[in-house]
Structures are given as C-alpha cells and as structure tokens.
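The complex appears here without one of its protein chains, the remainder shown in place.
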Amino acid sequence: MRPTLASVVLVADLTGTVVFAAEGAMVASARHLDLFGIMVLACVVALGGGMIRDVLIGAVPPSAIRDWRYPALAFLTGLVVFVLPPALRLAPGGSVLAGLDAAGLSLFAVAGAEKALSRGVGPLGAALMGMVTGVGGGVMRDLLLARVPLILVSDIYATAALAGAAVVVACRRLAVPVAWGAVAGGLVCFGLRLAALRYGWNLPGAAR
Amino acid sequence: MRPTLASVVLVADLTGTVVFAAEGAMVASARHLDLFGIMVLACVVALGGGMIRDVLIGAVPPSAIRDWRYPALAFLTGLVVFVLPPALRLAPGGSVLAGLDAAGLSLFAVAGAEKALSRGVGPLGAALMGMVTGVGGGVMRDLLLARVPLILVSDIYATAALAGAAVVVACRRLAVPVAWGAVAGGLVCFGLRLAALRYGWNLPGAAR
Partner (left out) sequence: MRPTLASVVLVADLTGTVVFAAEGAMVASARHLDLFGIMVLACVVALGGGMIRDVLIGAVPPSAIRDWRYPALAFLTGLVVFVLPPALRLAPGGSVLAGLDAAGLSLFAVAGAEKALSRGVGPLGAALMGMVTGVGGGVMRDLLLARVPLILVSDIYATAALAGAAVVVACRRLAVPVAWGAVAGGLVCFGLRLAALRYGWNLPGAAR
C-alpha cells in the first residue's frame, strides 16, 4: 500500500516531536532548570513549531492539543531525559545533539510543508509554513531563555528548512508521490544543515 | 437555578481579568513605565492567557476582542492603579500581590479548562489549555520585559495551574456539577500555589 499524505505528515510530525523534545529537555537540564522547566522546554521545542503552523493555516485546535499523542510523547521524552544520569546526557554544542537537531528540523520542515499544501495553502506559503514548523519551536525556546534566537545570528539553519520545504512543494507540483517528495525534501534539509555545520558555511552579511 | 457552564467560565474569566490587570499594572508602575506601558502590561497579563487559549481552541475572535467587557475591565483596572498614590500600591514580591496572583492563576486555570472542554477538546488537551490560560499572560509579561519567565526558573506555579485544571477535567468526567468542579479545581490550584510559596516547595532539578 502506498503511504498516504496524512500518514507521512503524522510519522514525520511524531518522530520530530520526540527528537525536539529530547533536545529541549537537554538544553533545560544543562541550564539547571527544575523538572517543570525541563518539561516546558521539551514541550515548547517539540510542539511550538507545529502549533504556530496549525494556528496559521487554520487547523485549530492544533494537533498538539487535539491529539493526545503529541503532548504525551513530549512529556515522556522530557521525563526520560530528566531521569538519565548526567553522563548519558548530550553535551550542548556536541555533534550528536546537532545531528538530532538537524533531523528534527528536517522532519518538521517536511511535515509542515505537506500539511500546509493539504489545506490548500499556495506554494510560497507552504514553503514558508515548512520553515516556520521547523524553526518555530527553537525560536520560542530562545525567547523563553531571553536570548537572541540562534537562527538570527548564525549558520544556515532556517535556510535549510526553507530549502527542504521548497523541495517538498516542487515535488508535489511535479506530481512526485508524496512519500518520495517527503524523503527528498528531508534529505535536502538534513544534508544542507550538516554540511553547513561541518564546513562552517554561512550566508553573506551585508556590505559594511 | 444551577449555574451553567458558560456563566462559570464568564465569572472566573472576568474576575481573573481584574486581578491579573491589577498585578500587571503594579509591576509596570514599579518599573516606572509610562501610562501606556502600564496599560499594555495590564492588558497583556490580564488578556494574554485567554487570547492564546481562544486562538488555540479556535474560538476566534477571542473573548478579549469580541466582548468589550474584557479590555474595558483591564483598562479601567490599569487606570485605577495608575492614579493610586504610591503608598497604596502593593510591593512587588509582597504577600498580598502574591495572593492576588495565585487567585488570578486559579480563576484562569479553571476557566481555561472548562472552556476547552466545552469546545470538545480532549482531557489532556483541556488540562493543558487550563495551564496555558493561567500562565500565558505572565509569560508574555516576562517576554516583554526581556527576562526569563519566572515559571521556568522557580517554584510550583504552572504545576499548580495544571493540577487545578486536571481536577476540573476529572470532575467533568465524574459528572460532578460544573460549579463544584470549578470550585474544587480553583481551591487545589490556589492551595498548592500558596503552600509552595509558604513552605518554599520546589520541583526537583535534574541530577547534576
């Protein structure tokens, strides 16, 4: 059986939720927040981007509220990180955490673009929604921690999400099967992000 | 006549609006913001949580915009605080202000959970909506003041709101009359919050 659009969105969304919840919980525990702070950051990073997307495309209540699996997965993941011995937690800035983050970004960029397309949003809007889904949770995390969002100051991050989402939109236009478009978009985002990290790629700044 | 769900939500919402508007205005005046800043913080703290809730459950335009009594009450309360002589304003960190804040938190947690249930949101989602309604205004206040939201760094605050909202949801499941469930949920939230303040309860941090 060929995977349907809804199932591609669901799998990408739920996997991204676990990945981003783990990342949020690790950032919170590195900051010595209490159990609730860890849970909040896990939920915000994991559910924030999808909630912004759903509110913007009019899919309310957002999946993260309507479907108990989203908050339950985020909570559970936060709890697992909480009880992990410190030695097993990933170092902030380490390459495993960066890989996890790139995976979550790619999954959400794909899920966001597919879901926006499925609600009749146009191509440019859908690509932007993919980007917002990917970076929204991280931006909310940085706002809560009162720091300038990382995406504003460094690296190819949101650009990778936008590129991946654009590939998804283009594949749909070319009538490529949904699952193939999702894999292609995800790989473009993931590859771009990892390459940017590996080789220190940055976008140019304005002339000074 | 038995109080209806709509009237319970309305009374809790409007009372919470006054309480939180007063708190926001006092925080703003302690920071020496001008009249507009005081009005903005009064409105943000009083209306922010409910607006986030209404947007998330698809009840748009939110009550705070559709129903003139919400912004009018917040404005009026801000104005009253503005003209108060300094001696009558509550000290930030003082126990009267903390009591007011706990009351607003409880009222909004109850109203948020009831309203979400009434729109068909499931039990876990409704409890989360109660928490968001209670803490949303305070988080927006802290974001505007460019500081890490208090709920992330200390005390049992959002946890109390979540517990109160969960009691409301559980009472509904057990077919307890609406008003009783609201009172029970409110008391649980209020009691937990005050006890946490009184005895310095905190959630555990992650192992270091």
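As written, the chains take the letters A and B, and residue 1 is the first residue of each chain.
The criterion applied here is as follows: a contact is a pair of C-beta atoms (placed from the backbone, for glycine too) under 8 Å apart; a residue touches a chain by one contact, two chains touch by 3 or more.
Predicted, not measured: the structure shown is a model, and the values here were computed from it.
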*For the chain left off this view, which of B:61, B:120 or B:177 is in contact with it?*
B:61
*Out of A:30, A:98 or A:146, which is the one that touches the chain we can't see?*
A:146
_Residues of chain A in contact with the chain not shown_ = 55-58, 119, 121-125, 128-129, 139, 143, 146-149, 151-154, 156-159, 202-208
*Where the missing chain touches chain B, by residue*: 29, 32-38, 40-41, 51, 55, 60-62, 65-66, 68, 71-72, 81-82, 85-86, 143-146
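The definition used in the following text is that only the chains that are shown with their structure count from here on.
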_chain A and chain B, separation of their C-alpha mean positions in angstrom_ = 30
